[in-house]
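Of the protein chains in this complex, all but one are displayed in their positions.
We call the chains A, B and C, going by the order they appear; numbering starts again at 1 in every chain.
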Amino acid sequence: MKIFYFEFLKLRKKSRGWIGPILVFVLIMTAFPLTVEFLNEDLDQAFFSVLWIALMLVMMLATEDIFLEDYNDGSLEQLALKNQSLALILGTKIFIYWMLIGVPISFIGSFYGFGITRSFDLGLNILPILLVTSYIFLNVFSFGNALSLTKGSVLGTLITMPLVLPLLVVLGKVVISINIGLNYFGFLALLLGILSIIIVVIPLIISFIIRAHLE
Amino acid sequence: MSKFAFNSISEAFTMQSLNGQNHGLYVWSVLAIVFFTLLITFLVYKYKLKKISKKIK
Amino acid sequence: MIKKFIHQFASPKTYLFQVTRAYPYIFVISILIYIISIFWGLFLTPEDFVQGNSYRIIYLHVPASFISQALYGGMAIASAIFLIWKVKLSAYLVKSIAPIGAMTTFIALISGSIWGIPTWGTWWAWDARIVSTLILFIMYLGLISLHDSFANYEKADKFLAVLVLVGSVNIPIIKMSVEWWSTLHQSASITISDKPTIDPSMLYPLFGSMIGFTGIVVCLVILSSKLHIFVREKNKSWIKDYV
Partner (left out) sequence: MKTIVKATNLSYKINEKKLFQNISFDVDAGSALHIKGGNGTGKTTLLRMILGISKPTRGSIESFAYKDICFTGHKNALKQYLTVEDNLILLSLNTHINLDKYLTDLDLHNSLDVTVANLSFGQQKKLALLRVFLNDSDLIILDEPCVGLDSNSQQILCFFINEELKKDKCIIFSSHIRLDIEANILNLDKL
């Protein structure tokens, strides 16, 4: 509970760390209609592609210095010394990032979905997808950033992008099944399944990587 | 073993198919790419090995 | 017990000596097999009824794409061995397989897209296999750049092994997701995934070319690992005797 509060305090006070990505997301979603003629059909078609790509980019941006700051100021050393499990602390950290960045972005995204496609159902339907996907993205990109901790986020992006590409394929299928009115809960279940594995495994792997970095 | 699939060398070169298209260009360019990629990789590694062996000596 | 055995067997020194002895045989035999099967494939097999003569690219393309995936499997196994038993040699192998894997994936991609021009009418299709091969290629490049960006080799080895393992979990997911996708987007393009019932006269040279190509790639891996062992162990005394 304490770590939960500490991580929350840290991220909340570092406003550029969480407001920044949200604003970038809003900007992308606002900017993209400008590139298309103002015909609703075109917007509908492009909307989801832009949404998923924007979500991915923003999550990349958000995790850019998730561990770097703690590494540079020595907090990670102190965390590694504690008898408490490092993986748990790191998992909490990612969770807080999701709470402060992923959740608001999901709501904004579904709001945009409602606004641009003029379909209330659709906006509501993509909300759970956005919530789950943003959490998966955060986990995977945190992994990449842990690997490339001292080497800049470009390397982290390069090595983790291939890992999330299949997710985009699944997201594309979700949109198609929502559009033709099919039941998309199978995909939601799949995403939740992936998420539940990732939530457990990624913090363990990251803690291993970070111990290796500190060595 | 099957018999030779082409009647002449020039036919083998153009690789004219039953539907009339010439596929020689594609086949030979792929062959060239595979050959040169392998060759270059071998040469690069041989060269690097030579360089580092000298250094070690 | 196992650990002791592996460590004894897998010292870079014994590896290097054994491999150098085997290298010329593998090289000559596989080159011979490869050239014969390619010759057989290109000139002696009958023409394919549907695709015409362009199908002959299969003898160049399939071995490369098969090897590009097999090499990743090899890397994953070596990474697991390295992380579990801390065998140095397997870390060297992971590192030295990566560029070779990138090369074979490159061959597979290029030959595939050239093959696509006469058969599909386009050099690129967003087809399941092509996309997963492209992702594999990017993954290889990522692995290489990850290892190269660390000055400390021990750390680089560890991170590389972790990334290879995580990536290997991802490979079935890539396959799965991408295949769903293609079934939905099934358009005019023909997928190569449904294999034609292949005639034995075409099958033998295909097997031959696969074996030959595998042998050549093994030779390349040997060279690459030799280079990496030289780089890593250049201060050891035995290496001077070896060179």
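As a convention for this text, a residue touches a chain if its C-beta (ideal position, glycine included) is under 8 Å from a C-beta of that chain, and two chains touch if they have at least 3 such contacts.
Here the structure is a predicted model, which is why all the values come from computation and not from measurement.
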- Query: Of the listed residues A:30, A:75 or A:150, which contacts the missing chain in the full complex?
  - Reply: A:75
- Residue numbers in chain A that touch the chain omitted from display: 2, 6, 9-10, 13-14, 72-75, 77-78, 80-83, 211, 214-215
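Here is the rule we use: only the chains that are shown with their structure count from here on.
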- When centres are defined as mean Cα positions, the distance from chain A to chain B in whole Å is 46
- Note on the structure: Note: chain C sits from chain A at a C-alpha centroid distance in Å of 33
- chain B to chain C, mean C-alpha position gap in Å, rounds to 18
- chain C contacts chain B in the complex at 38, 40, 42-47, 49, 51-54, 56-57, 60-61, 64, 100, 103, 106-107, 110-111, 114-115, 117-118, 201, 216, 219-220, 223-224, 226-227, 230-231, 234, 239-240, 243
- Report the residues of chain A in contact with chain C in the complex, numbered from low to high. 143, 147-148, 151, 155, 158-159, 161-163, 165-167, 169-170, 172-173, 176, 194, 205, 208-209, 212-213, 215
- Spell out the part of chain B that touches chain C in their complex, as residue ranges. 1-6, 12, 15-19, 21, 23-24, 26-27, 29-31, 33-34, 37-38, 41-42, 45-46, 48-49, 52-53, 55-57
